[in-house]
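A selection of the complex's chains, in situ.
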Amino acid sequence: MDNLKEIIDALIFISVEPLTAEKMKEVLTDVPEPDIAQALQELVARYESADGAIRIIQTAGGYVFSTKPAYDPYVRRLLQIERKKKLSSQALETLSAVAYHQPVTQSEISAIRSVDSTYALHTLLENKLIKIVGRKDAPGRPLLYRTTEKFLAYFGLNAIEDLPSEEELIKLMQEENS
Amino acid sequence: MIATETDPAPTPSPEDGYQVKLQVFEGPLDLLLFLIKKKKIDINDIPIAVITREYLDYLSRKERINLDREAEFLLMAALLIYIKSQMLLPREQPLEPDIDPRKELVDRLADFQKIKAASTLLREKEDAMSQVWKRTVLTAPLPEEDLDLIEVSLFDLAESFFTLMKRKQSENPRVIKGKEISMADKMNEIVAVLKARGVLDFLEYLDAQGTLEEALISFFCLLELIKARLIIAIQEQLFHTIKVWPRKDAAPA
């Protein structure tokens, strides 16, 4: 297909959620998979090197348009946003604990942090950064939590495997200790 | 004994309200890690007597601690003292790593340290993402179709029910809320909505009405508008919703 790159361009642009490779395949049934992958790669590179303010980023398992960071001040001026709201340190710590121990219960999280984490979990649930995924096969059958797609998108991660690795964590800890 | 040594009986004072802001440590593990770093202690070989003394000393400076969390800090104090007592027991041989009374605490500290490090790295990612903006996409209208698959989580389901319960609770059938709605206003509203959207899912529209009364009035208005030949209403299939269109040949409302 001649204009495969452009078709993908249109699809990513129009998609409500990050557009996955699977969805692209569903739309472009006749196109061989490697062709799609290559066109996609070229398209991403084209936006990266172009003058424009927008580019395609990979997040939460799919592709989505976003502005380049340099234009943040202007965007905020337009939207009249002082600065994006950040998670509280308690919420962030709780979220890290869920991310690295999922699926996990409320009392497990509280034990890991040595603090009651009910309220932090509540905040994260409300923000849809974590979700209930069932119950643990344990006394009291407590609810189990996992991180969501929105969690990935929020931190610009493509998949849960992209979380900072054990090595990265150890490196950071050593830096802090020295 | 522990209690008398470490329990900083909260003295109500005007400053109590500010304790949360003064709080430096989120929890006991946080405090322990801080002390370990301060004393440059190897986490795998913690001199438990030293660290227990430091910890209790810190607890006595209660202005640094959020009183809400006091129980959790005291629990850790008790654990430290217990471990200390275990370490002091006379032994014939040096401690095996497996039966080291400190092991469980060390494991917890190591895990907590990792979570803290992860938080730091995630914060960096959050900062980077905060400068990146995605579009709020408005979905293009498409012909209605049956929706077959679903992509919702258990929490969506539970939350949906919770919202429903809340809504039910706030509804008091004996009280008619809101302003009085005239048929004329409602009819104008329906016509205006139709002009803007072209077609209307009537069940959805009724559902969007604030009160039962308003929904009823909307329904009567719909009948009136049909009678006046201003709109067409069609139910394509049994069980399906009623769709409403403005009549092309209708006189301007």
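Letters A and B mark the chains in the order given here, with residues in each chain numbered from 1 onward.
Quick note on the criterion: a residue touches a chain if its C-beta (ideal position, glycine included) is under 8 Å from a C-beta of that chain, and two chains touch if they have at least 3 such contacts.
The structure presented is a predicted model; accordingly, all values stated were derived computationally and were not measured.
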| item | value |
| --- | --- |
| Whole-assembly formula, with each chain kind represented once in the display | A x2, B x1 |
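Note that in this section only the chains that are shown with their structure count from here on.
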| item | value |
| --- | --- |
| Chain A and chain B, separation of their C-alpha mean positions in angstrom | 18 |
| Chain B-facing residues of chain A, complex | 14-16, 57, 64-69, 71-72, 75, 83-84, 86-87, 89-90, 92-93, 95-97, 99-100, 111-116, 125, 131-134, 148, 154-157, 163-164, 166, 168-170, 172-173, 176-177 |
| Residue ranges of chain B touching chain A (in the complex, touch as defined) | 26-30, 37, 69, 72, 76, 108, 111-123, 125-135, 137, 139-140, 153-156, 158 |
